[in-house]
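This structure is in structure tokens; I'll ask about it shortly.
Complex shown without one protein chain; remaining protein chains in place.
Presenting subunit A:
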Amino acid sequence: MRVQMKNAVAGLAVSSVLLGSGIALAGTMAPDAVRIEDMELSQPLTDTAGDPARGREVFAARKLGNCLACHANKDLSNELFHGDVGPSLDGVAGRWSPAQLRAIVVNSKTVLGEATVMPGFYSLDVGADVAEEFAGKTILSAQDVEDVVAYLTTLKQD
């Protein structure tokens, strides 16, 4: 599992093949099995607790979370160019519970509304004509999501 995780950081193509959705690894919730209720997803997607340090990397990596495309985040001020399509994520842990943060990252629409431009990172409810290399796959793996959520819960400072 950990070896595969390293691959996921190295390249999305690899990560999608090994970890992308559909293929339910032992102890991993498949994307179509996820049930978000009342804007919350309290059950983790995997058995392995999220690693905030790795979540920070997934958050910044252009081929993984690429969250900085749309969000500013002071904790990553060493990275150039933070977008402002979405709100700054400084202090986001004080605004949402971990179960809500997981729901937002998994399928943003269930919390932020249908019209949001934020992608659902562990959802197969995607747009039209998905390119072949991404078809049937989620943007992030289940463990990527857990790691990102663990990282988000550390963002307490406004």
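The rule is short, and it goes like this: a contact is a pair of C-beta atoms (placed from the backbone, for glycine too) under 8 Å apart; a residue touches a chain by one contact, two chains touch by 3 or more; residues count from 1.
Everything below uses one rule, namely that contacts and distances are computed from a predicted model.
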Its UniProt record identifies the chain omitted here, from "Hydrogenase", "ABC transporter permease subunit", "SoxAX cytochrome complex subunit A" or "Fe-S cluster assembly ATPase SufC", as "SoxAX cytochrome complex subunit A"
Had the left-out chain been drawn, it would touch subunit A at residues 66, 68-70, 72, 80-85, 117, 119-120, 125-132, 134, 137, 139
